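I'd like to ask some things about the structure below.
All protein chains of the complex are present and in place, except for one that has been dropped.
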Amino acid sequence: MREPHSIVCLKVVPKSEEVTINPDTRTLDRSKARSEINSPDMNALEVALSLKQRHGGRISLLSMGPPLFEQYLRLGLAMGADAAYLMSDRVFGGADTLATSYALAEGIKAIGEFSIIFCGDESSDGATGQVPPGIAEWLDVPQVTYASRVQMVNDGHVLRARREMGSGFETVEAPLPCVVSVKQGINEPRFLDFQRYDWAMSDAAITIWTAPALHLDESRLGLAGSPTIVAGADIARSFERRREFLEGSAKEKVDKLLEKIRPWLRAG
Amino acid sequence: MAATDGAVSSCYQCGVCTATCPWGLLQEEPLNVRSLMRRAQLGIHQDGEMWWCTTCRACEEQCPRGVPIADVMLALRRLAWQDRSVPEGVSPVMWALHWDGNPWRRPPSQRAVWARGVNINRFQRSDEILFYVGCTASYDNRSQRVARALAGIFGTVGVSFGTLGDEEPCCGDAAYALGQHDYMKQIVKRNAERFAEEGVQRVVTVSPHCQDMFLNQYPPIEGFQPLHYTQYLAQLIQEGRLGFEAEFKVKATFHDPCYLGRRNGIYDPPRDVLAAIPGLELVEMPQSRADALCCGGGGGRMWIETKVGERFSDLRVREALDTRAEVLVTACPHCIACLEDSLKQTDSPMRVMDVAEVVVGALSAGRHA
Partner (left out) sequence: MVESLYPAGDARGIWVYLEHTDGRFEGVSLELLGRGRSLADVTGERLTALLLSGDGSALAEQALGYGADRVLFARHPALSVYTTLPSARVVADLVTQRRPSILLLGATVNGRDLAGRLAVRLRTGLTADCTDLLIDKESGILSGEVTGFGQGILATIQCPDTRPQMATVRPGVFARPVFDPTRSGPIEGIAVEIPEDDLRVRVIRRSPRRGADITQAERLVIGGRGIQGDFALLRRLARALKADIGATRVAVCQGWIGHDYMVGQTGSVTRPKLALVCGASGAMQFTVGIQESETVVAINSDPEAAIFEVADYCIADDVFQVLPQLIEALDQKAGRKG
């Protein structure tokens, strides 16, 4: 079996409960929020690490963001990845999923030949789930989304995966190379390997790319390259529970409850 | 052998450990501690049995050779991390420590929510004590009541204290208990530097586990004096700063938390506090002090599933019920959780309370008099 080269896309996201809306500008304020690696991306990395454990090969990490993302990529190296690439340039900022998937696809092309691209199914901030299929389209390769189990079969040429469908699952086979988006929570990401830790944190070289370095078409990047716009934003809910006591007789409480949870009741 | 620093070499295989281990009370096959030690001596692969240990140290209490059995268990866990073979549920705890600063996956920004409505100041070096709340008392709504009780007592007595608010770091106990000692060392080093910078001297903890970490795992910091709150309250009583006027009539029994009693020899201070309360009748369980039966929560077991019918706290609660006490008093957030969980399975009106909650009860009895 030829040894696979997996590329795992990692996104660093702010902790959702610490993001606020600036009341004057009605825009997102992430400045005081702590960050973490998007949780499903950790699940995706764990899938790649398990495959590497079984079949050998190597894992490259790719991320797009400001320089502070570097320390998070290093955590991925400490978990067991081999190389890390950070696309960092002001011009990438403000990108929606079209511009983001375009940029990441170009980054992947610059990294080189790959067997599988792994992504988390969606990110905790935008939660669109659109970047992995977008990347697959830009790269013109097949995609397997919402995967929970991944195996390599046919001597490493075919990927067999289980897709979580909600009411059940389906098993698919896709030729390599392909893009796989991994469903949130389907495994336990391994903790840092302290035998790699010092190398990962200091000695490992992270490749940092700006837009010109990759010869990217700037009109396709960032805000300029984004067909969607945010026309308005507001706080939706507090992360603290409401703790609202419903009063009255049992029947009255039930009626009030049904009013409150109406949005969560399936129509019909 | 190397992993245990030769600690296991003095074991001569007498088997008293296996006989003492509380697992033997619950299972057909006891945890074969003796055989675990033997395999450790020979460097033979273990089957994951070391994860059963709650590090209660009942075996160490009886071991004729003074083998630090709990340390051996933890060293074996450390090796398991290196082999990447840790049980389910354990890696997520480490990531929770990393991303959230607590093992419960609770948002770091909500660490100080327990203090809402209570007047708590930020610690300053001129304060008498740093009140170190700890992760469980910060986030677990049952244990938050203990934190509030203590804050209330300090306020009543007039102790100058402060907390580190939502910047309070985790003491690192979960990493220690689950064998992730490389990570624990990072946590400990970082925290020790912070404490030194902030001029932290006397620290009063809610949990005996936090105190144990500060006492035994942290590098020396000048003037650093970690106390469990029962020790501090006992001191305040001795100094005459804390006293009780009215009768607080209750029949109570005390469960010695392993990490307070056997681990650090703190048996008298909680009893001294209870003894200072007029009207409180303390009945001891047959297995108390150094013989106390573990609640089952130590050694990282709070994060590892324990099957039905295999919980130490079920037995401990039965022992407590036999004393006919109204209140089962303890002094550890893990003990409260385990004991209450087991008590829920019975129909008994007996309650579990922390020493701090008993003190608050006794103080307010005075006010209603």
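The chains carry the letters A and B, assigned in the order they are written, with residues numbered from 1 in each.
Note that in this section contacts are C-beta pairs under 8 Å (C-beta built on N, C-alpha and C of every residue); 3 or more make two chains touch, one makes a residue touch a chain.
This one's a predicted model, so the numbers in the text were calculated from it and none came from an experiment.
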The one of A:G94, A:P133 or A:G156 in touch with the missing chain is A:P133
Touching the left-out chain: which of A:E36, A:E106 or A:E164? A:E164
Answer key for A:V144, A:V182 or A:A200 versus the chain not shown reads A:V144
Can you list, in ascending order, the chain A residues touching the missing chain? 14, 16-17, 19, 21, 28, 96-99, 101-102, 124-134, 136-138, 142-146, 160, 163-175, 178, 185, 219-220, 224-239, 241-246, 250-251, 253-255, 257-258, 260-261, 264-268
Missing-chain contacts mapped onto chain B: 89, 104-106, 136, 139-143, 302-306, 308-309, 337, 340-341, 344-345
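Everything that follows uses one rule, which is that only the chains that are shown with their structure count from here on.
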In whole angstrom, how far does the Cα centroid of chain A sit from the Cα centroid of chain B? 38
Looking at the complex, which residues from chain A come into contact with chain B? 15, 17-18, 34, 36, 42, 188-195, 197, 239-240
Interfacial residue positions of chain B with respect to chain A in the complex: 81-82, 84, 88-89, 91-92, 94-95, 99, 107-110, 113, 180, 182-183
